[in-house]
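Written out below as structure tokens is the structure these notes cover.
One protein chain is absent from this view; the other protein chains keep their places.
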Amino acid sequence: MQFKSQAVAKPYFIAAIGLFVGQILFGLIMGYQYVVGDFLFPYIPFNVARMVHTNLLIVWILFGFMGAAYYLIPEEAETELYSPKLAMIMFWIFLVAGVLTIVGYLAVPYATLAHMTGNDILATMGREFLEQPLPTKVGIVIVALAFLFNISMTVLKGRKTSISLVLLMGLWGLAIFFLFSFYNPSNLVLDKYFWWWTVHLWVEGVWELILGAMLAFVLIKITGVDREVIEKWLYIIIAMTLITGIIGTGHHYFWIGTPEYWQWFGSVFSALEPIPFFMMTVFAFNMVNRRRREHPNKAATLWALGTGVMSFLGAGVWGFMHTLAPVNFYTHGTQITAAHGHMAFYGAYVMVNLTMISYAMPLLRGRSANSGPSQVMEMWAFWLMTVSIVFITLFLTAAGILQIWLQRMGSNPMSFMEAQDQVMLFYWLREITGFVFLIGLVLYIWSFFYKNSEAQAAA
Amino acid sequence: MSETFTKAMARNIFYGGAVFFFLLFLGLTFDTVQGLPKRDHRENITDAVVRGKHIWETRDCVGCHTILGEGAYFAPELGNVYKRRGGDFIKAWIKGQPTGAPGRRQMPQFNLTDQQLDDVVEFLKWTSEINTNNWPPNIQG
Amino acid sequence: MDKPHFIRPCTYIWLALMLLTVTTYSIGEAGLGGLTVMLIVIGTAAIKVQLMANYFMGLRRTRWLWRGIVLGWLLLVTGLITIAYLSTIK
Partner (left out) sequence: MAIWFFIFAELLAFGIFFVAYAFARAHNVVLFNESQQHLNITSGAINTLVLITSSYFMVRAVAAIKQNLSRECARWIAAAIGFGGIFLVIKLFEFHAKFADGITLSTNTFYMFYLSLTIFHFMHVILGMVILMAVMLKARSGGYSAENHTGVETGASYWHMVDLLWIILFPLVYVIH
């Protein structure tokens, strides 16, 4: 850790992992509700558990992105952070706002929460991933602006590298596209059209810039390969990301009332979207093979390589499976979408955050890497979590295919609930695998404390 | 053909490509927004439909159901439920929840007034008449 | 510094491309249709692209790999187009 102010990243990482645990717990609750419908009803109905699960996911990934920025921007810009104090204030505001929102979801019926928080003035609630009350949404904008001000000023007064510029573009893009969540027209088609500007242009647009910048930073530090080479790869990868991803938004505009030409543009461009993820995998393995130093943090290297592979599998392959319009006609709104969602989110954004945390946390605690045994435990955590996500995706894909076959094909298709009863087996298997994932996560956290006292290697 | 390829060239391709395709996307968005009125029969958006959408959002129905295929996959698709079941069934179903059947998926009781129930049905009726390029594949949704 | 060797052939290539375009245009203007005409026109387009790639883009002077990819792309695209058109004939 070269700069004092990088220590600001530590609370962000800790909060991120804390919220991650919360997300997985609610995931397990929902997984069980799929098989035992009235579990925890009426205290935590499924839609409330889902709000908590998805909102915790997004908030903990944002915490991870902010922590990563607070760690790598000073090091890239070779200067102290503009205002560590502002960063800490924003940390508490964002954490408190997040926790209050989750408590609000759980403690009060959603309609009451909406009434209490001014949803009648400006209705922005009740949409997937954007269920947050108005004050929380405004709070997110304030925190984001303060955060962007803080790191932008740091870069302005320091060295400007491609990695920090790309990260800034990604984070500024994230804040700008979040503004579309305030636009909620009464025409459902327009509402959905611009809702995707927040969701799709996040996860298949600017977030991939952030993913690329973070991965490039970690790879430079771990492999010691020349910065010029890594940053050239970074630019080509994110060029392909935006070239394919922007018009790729069209694969959400097949069936929501938008004109038919989107079926052609959406299919063609989103079919090309796996290319940048494939390039990222080749990039990661290429850099690690051509490494010029043996970095002691083997676990972080494994995470970096895993990010490439799993994001290509989850976002690329599983995305391509149901992105072409004729296929999507049948898979739209089924468990296939859920399967893609799980592996894509884990493979791209969860893993890149865990890569960053796995690389930066030891440095923040005064050593270049954790001890041998703790790294072994961390690798166990890596494989447990990654393999269980693969199985969850396989089970949901199987459930999805069967659901399509029963509910949408053939001469006398079943009703929704009849079809769901036929795929219960896969939901049981998914729930069990979810517990394996939890074990992996617990191991991951434990590995930071396990047998680390004596391995006090110099930072 | 020279083999050297500088980072500056890669950066220019990134900027050029991003701006190019974002402009193209804006153009397509302009054309879509222009053409939407002919497809989404927005002239039928009555006050009831607006109130119905507000109820749909403030009860977070999208937390369990999908509408036009988007949302949660825990409960049936409601984009075409009006055609599948009709308004009266929908109102009776909402009023009669939760079923309380052990082990079955439960829908909360939202205690909607009759006016609110009519509004929700109007919203679902309007949604079912959007030209979605004849999705879903069948009435089951 | 004498004139680069490739100016003269490129001028001829340019004229050839112009000529081929005019023939395609005249076929189109005459409104001719049918299998043979379609094959002629697609063949002309393929030749023009190959000339363009080899001479104008200078692929003749680069490693075999790049020419292979462009040629492969060209064959694939024109081949699939021909298949699509043939499927409508029978």
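Letters A, B and C name the chains as they come in the text, with residue numbers starting at 1 for each one.
Quick note on the criterion: contacts are C-beta pairs under 8 Å (C-beta built on N, C-alpha and C of every residue); 3 or more make two chains touch, one makes a residue touch a chain.
This structure is a prediction, so every number in the text was calculated from the model and none was measured.
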* Structure fact -> Omitted chain touches shown chains A, B, C
* Structure fact -> Missing-chain contacts on subunit A, rising order, are 232, 236, 239-240, 243, 259-261, 264-265, 268-269, 271-272, 275
* To do: With the missing chain put back, which residues of subunit C would touch it? List them for me.
  => 1, 3-4, 6-7, 10-11, 14, 17-18, 21-22, 24-25, 27-29, 33, 37-38, 41-42, 44-45, 48-49, 52-53, 55-58, 66, 69-70, 73, 76-78, 80-81, 83-85, 87-88
* Structure fact -> Across the whole complex, the chain not displayed is touched by subunit B residues 1-5, 9-10, 13, 16-17, 20, 23-24, 27, 31, 35
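Keep this in mind: only the chains that are shown with their structure count from here on.
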* Take the average of all CA coordinates in subunit A, do the same for subunit C, and state the distance between these two points in whole angstrom. => 47
* Structure fact -> Contacts with two or more other chains occur in subunit A at residues none
* Structure fact -> Listed in rising order, the residues of subunit A that touch subunit B in the complex are 33-34, 36-38, 41-42, 45-48, 50-51, 109-111, 114-115, 119, 123, 125-128, 131, 162, 184, 186-190, 192-193, 228, 231-232, 235-236, 238-240, 242-243, 246-247, 249-250, 253-260, 262-263, 265, 329-330, 332-335, 337-338, 407-409, 413-417, 419-420
* Asked: Mind pulling up the subunit B residues that touch subunit A in the complex?
  -> 5-7, 10-11, 13-14, 17-18, 20-22, 24-25, 28-29, 31-33, 35-36, 39-40, 42, 45, 49-50, 53-54, 56-64, 66-77, 98, 100-106, 108, 110, 126-127, 130-133, 135-138, 140-141
